[in-house]
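With one protein chain held back, the other chains of the complex are shown just where they sit.
Order of writing sets the labels: A and B. Residues in every chain begin at 1.
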Amino acid sequence: MKQTTEIRGRGPWQLAYERLRRDRAAIGSAITILIAVLVALSAPLLAQITGHPPTMQFGHTGLGPTGIPVGPGAEFWLGTDGLGRDVLVRIAYGTRVSLLVGVVASGLAVLIGAVVGIAAGWFGGIVDTILSRLMDVVLSLPFLVLALALAALVGPGLGISIFLIAFFSWATVGRVVRAEAKSIREREYVQAARALGAGNAHIMFVEMLPMVGATVIVYATLLIPASIGFEATLSFLGLGVPPPTPSWGNMLADAMAYYKVAWWLLLFPGAALLGVTYAFNVLGDSVRDALDPKHDQTIKPGGQS
Amino acid sequence: MRWPRIAATLLLTLLAALAGCTDRRITEETDDAAKPIRGGTLRLVGSSDVDHLSTTSGYLTGSLWLFRGFTRQLVSNPPSDDFDKSITLEADAAIEVPSVENGGISADALTYTFHLKPKLRWNSTPVRRVVAGDFVRAFKLFCNPVNPVGAPPYYTSTIEGLDEYCSAMLKVPGTVEGIRRFVENNEIPGVRAVDDGTLEIRLRAPAADFIYLVAMPFASAVPVEYLDYLPDSPEFRQHTLSNGPYAITRYLQNREIVLERNPAWDAASDPIRPAWVDRIQIKLGIDPALIQLQIEAGTADLGFDSSMLTVDQSSLQAIGDPRVSSFPPGEHYSGMRYLAVNQVGPNNGGALSQLKVRQALALAVDKSALVQVSGGPDVASPLNQAVMNGVSGWRPGADQYSTPDDRGDPVAARRLLTEAGFPDGIPLRFAYPVEASYAIQAQATQASLTRAGFEVTLFPFAVSDFFGRLLPNPQNAKRGEWDIALGGWLPDWVGGNNGRSVLSPLFDGRQLGNLSQNYGKYDNPITNAAIDRALSAATQEQAEAGWADATRQVTADVGIVPMLQVKSTYMRSSRLRHCVWSIMGMQCDLASVWLADAVDESSNKGDR
Partner (left out) sequence: MSNDVLLQLTGVVKEFTVKVGSGFKRRKRSLQAVAGVDLSLRRGETLGLVGESGCGKSTLARCVMRLFAVDSGRVVFDGDDLTHASNAVLKPYRRRMQMVFQDPYGSLNPRRRVGSIIGDPFRIQGVGSAADRQAKVQELMQLVGLNPEHYNRFPGEFSGGQRQRIGIARAIALRPELIVCDEPVSALDVSIQAQVLNLLADLQKELGLTYLFISHDLSVVRHVSDRVAVMYLGTIVEIAPSEAIYERTRHPYTSALLSAVPRFEADAGTARVESVLSGDPPSPLDPPSGCRFHPRCPRAQDRCRHEVPVLRVGNADDPEHLTACHFPLVDGDAS
């Protein structure tokens, strides 16, 4: 006998998704992020339409005789920068860098944080002590000072930026996940699994991981804008993505010199950065609210941001 | 999360931009011709402190500039907006500038005699005359083991017996007692106090530029009290003495320096320091971005250690802001930008050791684009010789590898690359310091090199890392950590016979060790010989000829790729008047400015 309709339960995830779908702020920020993704994807298309590759310098049409950038107009829609490059095309390419760094770095941070947090919470004892101290140390490190030193040592680049951001972000996640794991460890379903002969891997990844999943997703969403900001900071200080590759951060850094005469250099990348990070933050908050309805005691709100 | 910090910076900058806009509407009368006013406090803001407060070792432009206030040299460059006047030495502590004509320089050009003005005073207790022995002490302390002189070869290679004196002194224990004992018991054969008012210096060989070396603040008089402290130690910095118009009354490291009038100073003995303001207050540790803003807002009068960003200056000049000044005046420049070319690196099979590849580099660079992004023709100009106009060796019409309109010649460059065996171009590691004008020039250079077939990858470095570690260490060049690097050079003094301060350190192939500034390890015996001729020339003309030969050879060899000669640009507050150029400080001379809103307190006092 073949079942015609499969009875599939609406689990916590579906419920959260449905709550999210009714949240206007979440929809708005999701659309903003979607637009950013589309802009990132269509960057080469924009370059083709405008005829301005992102690193091409237009000394004649894009710069005044004393190097003053040209404002928004028919030729350069969002103006040019101090080297006569098209700001619009560079913002589009910068979106790629920002999203890539944001997603990869926070993904990495959340992955490391979740694994370390679960391991510390599950194993307890000396493992917990060592991992907890490690997290304390990482959290107390001065990010900028060390980032500057490391970037200077290794040389700036996309990879090192991602590594630095992930390295300085994972401990926040780890600490929260550890606290949750410690409480989950005492739950009867964990004992039930142990009674069945389950190994550490089963308990950590099958029993515990889904339980911290909500926290992990909320943190991932909130870490993305933080990571984009980190990358912008690093690039701003000349230690992120090396020029001439555009990133919002190094565009803003370049803009600092020209703000008196070229407001568009500050406004457009700044708006892109603020808009996208704000959208991710709003989405993160909404995801947290959706995953954390009052009656569900198993998810605790993220205490840190 | 970090993004709010960036947002705050943005907001701050936007606000500042708006504030700047309103401020700019206030029209300023240029009344430099009006009668100067005595009095007032000159307010300066800077990001970092002096490198040294001791004249023996202070070398940063800011330090040299500060020394104008509380030290005097035997001879000095007078501050002036007339370039030729500004580079012509005048008597300072000495009664006159020695010359063969006045008998100050012996006929064999080996002995220099300085007669000191009688009314030079230290502000010691009690007030005491500055004597020839104080200058002798300065030369003796050049090689103290704690903080030696900034540029030892200038003096060790010229003054008789100083090299030996130095070798011995560097072995002395670095203690107050050790240094004092050595200084009191050992004499430099070539430096002698004939009497309190007469100093005699003998040279190893003729050196036409020696008089300029004496004008450097390194050779300022050193009072006997300085032997009570380790050179430039924190204790020393609290006990500086002055023989200039001002004395340091407060020094808080990295925070504040205050200078006030030195009552022991005799104005009549010092024609090159009018010293209009009563007090000079320097606030340190200010964020570089804020320095500019404070000056624009009028809460500070000048920047202490920072040049203006070229882009700031070009944008302000574009709107005709009268508070912006570029130095030096006229068709002269204070610094140059060039590409150091690593000739000992292993990359691409040592391609850069081939002349044709270096020639391709020289031809490829679009120097007009660099001028454009560096503030335009008012402050920068294309450079097609290994040294800039204003350095001995530069000759009008001696340009090499120039291209039409200085736009670069990618076709010719590609052809040379092909002839050198690189038809597909070569990859290059291009290092540059992360500083606004360098960063933008590096990207403009990259664009023009790319057109000629070089695949250029940019490697940004923190400024201190770039000049402090990457370039000075020859191992980094040998390992090929960089192929080309964006360098800048400011001669220690502009004009005059200054090849020693440019061509020797940059192009002498026999000085390639640690800390050598010949970063690319260029070495050509023809050039070396020309440098030797210039250094040992008895007359200015012979020296200039030697420098010109050396420059022509380096340019032909593409020892570096010269790119730009640039001026220094500064902004001052609208109340600051008589901002005249001082070649030691490379900006407004602090002993010459006066304040439009100052109240003349001294004349009031006289009335009572």
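Here is the rule we use: contacts are C-beta pairs under 8 Å (C-beta built on N, C-alpha and C of every residue); 3 or more make two chains touch, one makes a residue touch a chain.
Predicted model only: the values in this text are computed from it and were never measured.
*Asks:* If you put the missing chain back into the full complex, which of the shown chains would it touch?
*Replies:* Looking at the entire complex, the absent chain's contacts are A.
*Asks:* Touching the absent chain in the whole complex: find that residue among A:P12, A:P53 or A:P72.
*Replies:* Per the contact definition at the top, the residue touching the missing chain is A:P12.
*Asks:* If I consider the whole complex, including the chain that's not displayed, which of A:A43, A:V103 or A:M211 touches that chain?
*Replies:* Candidates A:A43, A:V103 or A:M211; residue touching the omitted chain: A:M211.
*Asks:* Please identify, in ascending order, the residues of chain A that touch the omitted chain?
*Replies:* Considering the whole complex, chain A reaches the absent chain at 3, 6-12, 187-189, 191-199, 202, 206-207, 210-211, 213, 298.
Note that in this section only the chains that are shown with their structure count from here on.
*Asks:* Using the touch definition up top, name the residues of chain B that touch chain A in the complex.
*Replies:* 1-7, 9-10, 13-14, 17, 20, 289, 309-312, 314-319, 366, 368-369, 372-378, 434, 436, 439-440, 442-444, 446-447, 457-462, 465
*Asks:* Hey, which residues of chain A end up touching chain B in the complex?
*Replies:* 55-57, 59, 63-68, 82-83, 143, 148, 152, 155-156, 225-226, 228-230, 232-233, 236-239, 242-244, 249, 252, 254, 256-263, 266, 270, 273-274, 277, 305
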